[in-house]
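With one protein chain held back, the other chains of the complex are shown just where they sit.
Right after this comes chain A.
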Amino acid sequence: MTGRAEQGRTGQGRPVDGGHTTGAGPGRVLVAVYGIFALAAGARAAVQISRQFGEAPLAYTLSAFAAAVYLLLAVALGRGMRRLALVACGIELAGVLIVGTLSLVDPEAFPKATVWSGFGSGYVFIPLVLPVLGLYWLSRRR
(Lines give C-alpha, C1' and ligand atoms only; values in the text may rest on other atoms or scores of the structure.)
Protein backbone atom coordinates (compact mmCIF):
# COMPACT_ATOMS: atom_id res chain seq x y z
CA MET A 1 0.00 0.00 0.00
CA THR A 2 3.03 2.28 0.28
CA GLY A 3 2.96 2.48 -3.49
CA ARG A 4 -0.42 4.09 -3.34
CA ALA A 5 0.67 6.67 -0.79
CA GLU A 6 3.69 7.55 -2.93
CA GLN A 7 1.53 7.92 -5.97
CA GLY A 8 -0.53 10.45 -4.12
CA ARG A 9 2.59 12.33 -3.22
CA THR A 10 3.81 12.60 -6.79
CA GLY A 11 0.46 13.87 -7.85
CA GLN A 12 -0.49 10.83 -9.89
CA GLY A 13 -3.82 10.44 -8.24
CA ARG A 14 -5.09 13.29 -10.36
CA PRO A 15 -8.80 13.24 -11.06
CA VAL A 16 -10.03 11.11 -13.88
CA ASP A 17 -10.72 13.35 -16.82
CA GLY A 18 -11.91 10.83 -19.36
CA GLY A 19 -9.38 10.84 -22.21
CA HIS A 20 -5.86 9.72 -21.53
CA THR A 21 -6.05 8.32 -18.03
CA THR A 22 -5.54 4.68 -19.03
CA GLY A 23 -2.31 5.63 -20.79
CA ALA A 24 -0.78 7.65 -17.96
CA GLY A 25 1.35 6.57 -15.00
CA PRO A 26 1.70 2.79 -14.83
CA GLY A 27 -0.52 2.61 -17.91
CA ARG A 28 2.36 4.13 -19.82
CA VAL A 29 4.44 1.06 -19.01
CA LEU A 30 1.62 -1.28 -20.06
CA VAL A 31 1.39 0.51 -23.40
CA ALA A 32 5.15 0.06 -23.86
CA VAL A 33 4.97 -3.67 -23.13
CA TYR A 34 1.98 -4.14 -25.44
CA GLY A 35 3.81 -2.19 -28.14
CA ILE A 36 6.84 -4.45 -27.91
CA PHE A 37 4.66 -7.56 -28.00
CA ALA A 38 2.78 -6.23 -31.01
CA LEU A 39 6.13 -5.73 -32.74
CA ALA A 40 7.50 -9.13 -31.69
CA ALA A 41 4.39 -11.15 -32.53
CA GLY A 42 3.71 -9.15 -35.68
CA ALA A 43 7.23 -9.53 -37.09
CA ARG A 44 7.23 -13.20 -36.22
CA ALA A 45 3.87 -13.76 -37.91
CA ALA A 46 4.94 -11.81 -40.98
CA VAL A 47 8.05 -13.95 -41.41
CA GLN A 48 6.17 -17.20 -40.79
CA ILE A 49 3.25 -16.42 -43.08
CA SER A 50 5.40 -15.10 -45.92
CA ARG A 51 7.76 -18.04 -45.93
CA GLN A 52 5.99 -21.25 -44.93
CA PHE A 53 2.32 -20.59 -44.34
CA GLY A 54 1.36 -24.10 -45.43
CA GLU A 55 3.39 -25.71 -42.64
CA ALA A 56 1.16 -24.55 -39.82
CA PRO A 57 -1.64 -22.29 -41.05
CA LEU A 58 -3.54 -22.32 -37.74
CA ALA A 59 -0.51 -21.42 -35.60
CA TYR A 60 0.64 -18.69 -37.98
CA THR A 61 -2.82 -17.17 -38.28
CA LEU A 62 -3.03 -17.11 -34.49
CA SER A 63 0.36 -15.38 -34.30
CA ALA A 64 -0.96 -12.65 -36.56
CA PHE A 65 -4.21 -12.43 -34.59
CA ALA A 66 -2.30 -12.09 -31.31
CA ALA A 67 -0.19 -9.33 -32.82
CA ALA A 68 -3.34 -7.49 -33.90
CA VAL A 69 -4.83 -7.77 -30.40
CA TYR A 70 -1.61 -6.45 -28.81
CA LEU A 71 -1.50 -3.53 -31.24
CA LEU A 72 -5.16 -2.74 -30.57
CA LEU A 73 -4.48 -2.79 -26.81
CA ALA A 74 -1.45 -0.52 -27.07
CA VAL A 75 -3.49 2.03 -29.02
CA ALA A 76 -6.64 1.69 -26.89
CA LEU A 77 -4.76 2.11 -23.60
CA GLY A 78 -2.59 4.91 -24.96
CA ARG A 79 -5.62 6.80 -26.25
CA GLY A 80 -7.77 6.13 -23.20
CA MET A 81 -10.35 4.05 -25.07
CA ARG A 82 -11.43 2.12 -22.01
CA ARG A 83 -14.19 -0.07 -23.37
CA LEU A 84 -12.15 -1.17 -26.38
CA ALA A 85 -9.20 -1.93 -24.10
CA LEU A 86 -11.44 -3.97 -21.82
CA VAL A 87 -12.79 -6.07 -24.71
CA ALA A 88 -9.29 -6.58 -26.15
CA CYS A 89 -7.97 -7.63 -22.74
CA GLY A 90 -10.77 -10.20 -22.49
CA ILE A 91 -9.97 -11.57 -25.95
CA GLU A 92 -6.29 -11.69 -25.04
CA LEU A 93 -6.92 -13.58 -21.80
CA ALA A 94 -9.25 -16.02 -23.55
CA GLY A 95 -6.72 -16.45 -26.36
CA VAL A 96 -3.75 -17.24 -24.14
CA LEU A 97 -5.80 -19.65 -22.00
CA ILE A 98 -7.43 -21.47 -24.93
CA VAL A 99 -4.35 -21.64 -27.15
CA GLY A 100 -2.13 -22.45 -24.17
CA THR A 101 -4.36 -25.37 -23.18
CA LEU A 102 -4.79 -26.61 -26.76
CA SER A 103 -1.06 -26.47 -27.42
CA LEU A 104 -0.49 -28.79 -24.46
CA VAL A 105 -3.47 -31.10 -25.09
CA ASP A 106 -3.03 -31.30 -28.87
CA PRO A 107 0.55 -30.38 -29.83
CA GLU A 108 -0.12 -31.71 -33.35
CA ALA A 109 -2.39 -28.73 -34.05
CA PHE A 110 0.42 -26.34 -33.13
CA PRO A 111 3.59 -27.71 -34.71
CA LYS A 112 5.09 -24.22 -34.67
CA ALA A 113 5.09 -21.95 -31.66
CA THR A 114 2.88 -18.88 -31.30
CA VAL A 115 3.17 -16.22 -28.59
CA TRP A 116 0.34 -17.98 -26.76
CA SER A 117 1.66 -21.57 -27.01
CA GLY A 118 2.25 -23.19 -23.62
CA PHE A 119 0.64 -20.16 -21.97
CA GLY A 120 3.39 -17.95 -23.37
CA SER A 121 6.26 -20.09 -22.05
CA GLY A 122 8.46 -18.91 -24.93
CA TYR A 123 8.14 -15.36 -23.64
CA VAL A 124 8.71 -16.03 -19.90
CA PHE A 125 4.91 -16.29 -19.43
CA ILE A 126 4.52 -12.54 -19.94
CA PRO A 127 1.59 -13.19 -22.37
CA LEU A 128 -0.25 -14.91 -19.50
CA VAL A 129 0.42 -12.14 -16.97
CA LEU A 130 -0.26 -9.21 -19.34
CA PRO A 131 -4.05 -9.52 -19.75
CA VAL A 132 -4.49 -9.97 -15.98
CA LEU A 133 -2.37 -6.86 -15.36
CA GLY A 134 -4.32 -5.01 -18.05
CA LEU A 135 -7.69 -5.93 -16.55
CA TYR A 136 -6.46 -5.00 -13.06
CA TRP A 137 -5.20 -1.65 -14.34
CA LEU A 138 -8.47 -0.92 -16.16
CA SER A 139 -10.48 -1.77 -13.06
CA ARG A 140 -8.39 0.64 -10.98
CA ARG A 141 -8.77 3.49 -13.47
CA ARG A 142 -12.51 3.57 -13.59
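Here is the rule we go by: a contact is a pair of C-beta atoms (placed from the backbone, for glycine too) under 8 Å apart; a residue touches a chain by one contact, two chains touch by 3 or more; residues count from 1.
Heads up, the rule we're going with is that contacts and distances are computed from a predicted model.
UniProt lists the omitted chain of the complex under the protein name "Integral membrane protein" (options: "Integral membrane protein", "Ribose ABC transporter permease", "Methyl-accepting chemotaxis protein" or "Predicted Zn-dependent peptidase").
Of the listed residues A:40, A:84, A:113 or A:133, the one in contact with the hidden chain in the full complex is A:40.
Of the residues in chain A, those that touch the hidden partner chain are 6, 9-12, 24-26, 28-29, 31-33, 35-36, 39-40, 43-44, 46-47, 50-51.
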